[in-house]
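Note that this complex is displayed minus one protein chain, with the remaining chains in position.
The chains carry the letters A and B, assigned in the order they are written, with residues numbered from 1 in each.
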Amino acid sequence: MIQQAPVSSCRRPGGKLRRRRTLVALSFIAPNFIGFALFTLIPVIVAVFMSMTEWSGGSLGNMKWIGLQNYEKLFAVPQRYIDRLENPNFFSILGLFFERVDIGIALKNTVTFTVITVPLTMVFSVALALALNKAVRGAVAFRAIIFFPYVSSTVAICVCWNFMMMKNGPINQLLMLFGSSFNKTWTADSNMAIWAVIIVSVWKSMGYYMVIYLAALQGIPRELYEAATVDGANKWQQFTHVTLPQLSPTTFFVSVMLVIGCFKIYDTVALMTGGGPGRATKMLVTYTIDEFNASKYGSACAIAMVLLVLVLTVTVLQFRMEKKFSAD
Amino acid sequence: MAQTGLSASRPVRRADSVAATVGRIALYVVLICLSAVTLIPFVWMLSSSLKLDREVFEFPIRWIPKVFHWENYSLIWTKAPMLMYFKNTAVVAISVTLIQTMTSSFAAYAFAKLEFRFRDTLFLCYIATIAVPWQAYMIPQFIEFRSIGLYDTLLAIMVLQAFSAFGVFLMRQFYRGIPTDLCEAARIDGLSEYGIWARIMLPLSKSAIATLVIFTFIGTWNDYMGPMIYLTSENVKTVQVGLRRFIQENSSDYHLIMAASMVSLIPVSVVFLTLQRYFIEGIATSGLKG
Partner (left out) sequence: MKKLLALSLSVIMVLSMVGIAAADDGVVLKVVAWDVNTTTYYAAQKEAFEASHPGITIEYVDVASQDYGTKTSTMLAGDDTSDIFMIKEVTDILNWNKAGYAEPLNAYIERDGYDLSGFVGMESGYAFDGVQAGLPFRSDFWVLFYNKTLFDDAGVAYPTNDMTWEDYKDLAIKMTDASKGVYGCHYHTWLSAVVNWAVCDGVNTLVDGEYDDLAYFYNLYFDLAEAGACMPYPETQAAGLHYSGAFGNGNIAMLPMGYWYVSSLISNIQNGTYEVKDWGITAVPHKEGVPAGASFGNLTGAMINAKSANKDAAWTYVAWLCGPEGAKATASTGNRPAWVSEDVASVMSSVEGFPTDEASKAALLPSMVSIEIPGVDHASEIKTILNEEHSAIITGEIPVDEGILNMNDRVAEVLGK
């Protein structure tokens, strides 16, 4: 049976053969990598360097190396707030950091947003893909419709959702039927604004990831299901023992892309809440762009690096998990 | 559905079919509700595209315009060189899709099925660059592009989009799902790695390639930031940049933006609808086998 076969790799041979294999591998990668290195990787490496400089434009010679000062400035909790604390200790100062300092607030908002949006989107997109993978009548139309938010104008989407989540709007009225007493415009409420962004983001990207899962479902060999049926597996067992494991490379892709996409959330926020009210939905990228617009390029890059470190940490963890899964 | 019931006894089968019918109805209800919500922005776009500017943000929303201003759809062609924008965007989107699909499926094969030093590090580099907000490296990249004479050419957008990490990552993941035994068997049969890629991997990854084509085409078609920074002359601008001429400092012609957005949706929808059959064929064959 195919699924029982060990996933073997082709490592054994040594010396010449290995060198030849490396060359072959490099020849596969080269066409893409050269373009990638030249047009993306090099500028990114320069940005890493820029995060340790002070530069507000002008000739490149104006760049001043200042080491980690940009980072120190970003993470410093202003003394005036510490002085006001009744009982300054590590935890109360940490609290201040997440409540008062721009990067602390942006980190808190971005992580909250990501932690909620990623699982929700994944569950919805898998469910939709499974539902629409069957030959239900109208599957083609449903797929196209659900994919639609991804292609339509973000402006239109944000305008419509803002309308729906307004005071006395349809969503508030619906919720009131279920006993909610909330009747404010979502995007103007410090607690609900982030939920408004989450809902729109999940709704906007589930069709996108549904398509990826649909494609992945096509790649699962039919024999696996047939074998499972012969072994007496029911639907649910087929799902957990065949579908899910077979989807795991795709799930890895989806989870990495989603995590990155969520950490980089910007335009939905800009259009719906503008980062407000106050700083309730200020995100890391919103902050980067503010600094960029103030011509503080070093600081803008430093914020981007904070984002990069966050994403890399999560991605390496995901990578480990992928290795573990595919080794099983 | 049918194949699971084959070995079951009759009464169970009837209970199964009742449950299946109920399930099916529930599924339709959910799908229809979801589609309805999803279509609201589309309807808003459509209705706004037929209104006057000042009516677009009227509150409460008037879903059906008082007067249908069909002339908006002809205005966009005269008020802006939309035809040229469309041509430019098509050139860019098609070439990016071609280059991206070719090079990334090629590279992805190495990342998924070959062993070499620094493979994982290199791959992590690809992913890492997706994570960096563009604003952070926009200036170094701009200086680079300008100095090699790419600034203000369509070529800039092509190279910007065509070698993105996204395609490599997507294809690598699909290739990983293909059993390695197949490659091993082919190697024993004397196929070269290039042969394996062309004869085995490509045919097996049709649905993945369809996905990549859809996403790359749509992504390039709808990209705004890249063309905004790199394209300055009128004769190279793309649709998304061209649309901004309807948004001005102190007023915005949202009715025209929406009309042009509706038109701009056509090519994207055509691509999606043509390629989505690759997500269906599998079903048809499995149905036959059952």
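What we mean here is this: a residue touches a chain if its C-beta (ideal position, glycine included) is under 8 Å from a C-beta of that chain, and two chains touch if they have at least 3 such contacts.
The shown structure was predicted, so the numbers you read here are calculated from the model rather than taken from an experiment.
Among A:R19, A:K167 or A:K235, the one in contact with the hidden chain is A:K167. Contact with the chain that does not appear here is found for just one residue of A:K16, A:R80 or A:K324, A:R80. Of the candidate positions A:V159, A:V242 or A:A302, contact with the unshown chain belongs to A:V159.
One chain of the complex is left out; on subunit A, the residues touching it are 42-43, 45-46, 48-49, 56-60, 62, 78, 80-81, 159, 162-163, 165-167, 184-190, 274-280, 282, 290, 292-296.
Subunit B residues in contact with the hidden partner, per the touch definition given at the top, are 52-59, 79-80, 135, 138-140, 142-149, 151, 228-229, 232-234, 241, 244-245, 247-252.
Definition applied: only the chains that are shown with their structure count from here on.
Between the Cα centres of subunit A and subunit B there is a gap of 17 Å. Residues of subunit A touching subunit B in their complex: 2, 5, 7-11, 21-22, 24-26, 28-29, 31-33, 35-36, 38-44, 46-47, 50-51, 60, 131-136, 138-140, 142-153, 155-157, 159-161, 163-164, 203, 207-208, 211-212, 214-222, 225-226, 229, 234-235, 246, 249-250, 252-253, 256-257, 260, 263-264, 266, 284-285, 288-289, 292, 297, 300-301, 303-305, 307-308, 311-312, 315-316, 319, 326. Against subunit A, in their complex, subunit B makes its touches with residues 1, 3-4, 24, 27-28, 31, 34-35, 37-42, 44-45, 48, 57, 59, 61, 102-104, 106-107, 109-111, 114-117, 119-120, 122, 124-133, 135-141, 143-145, 159-160, 162-170, 173-174, 176-181, 184, 187, 193, 197, 204-208, 210-211, 214-215, 218, 222, 254, 257-258, 261, 265, 268-269, 272-273, 276, 278-287, 289.
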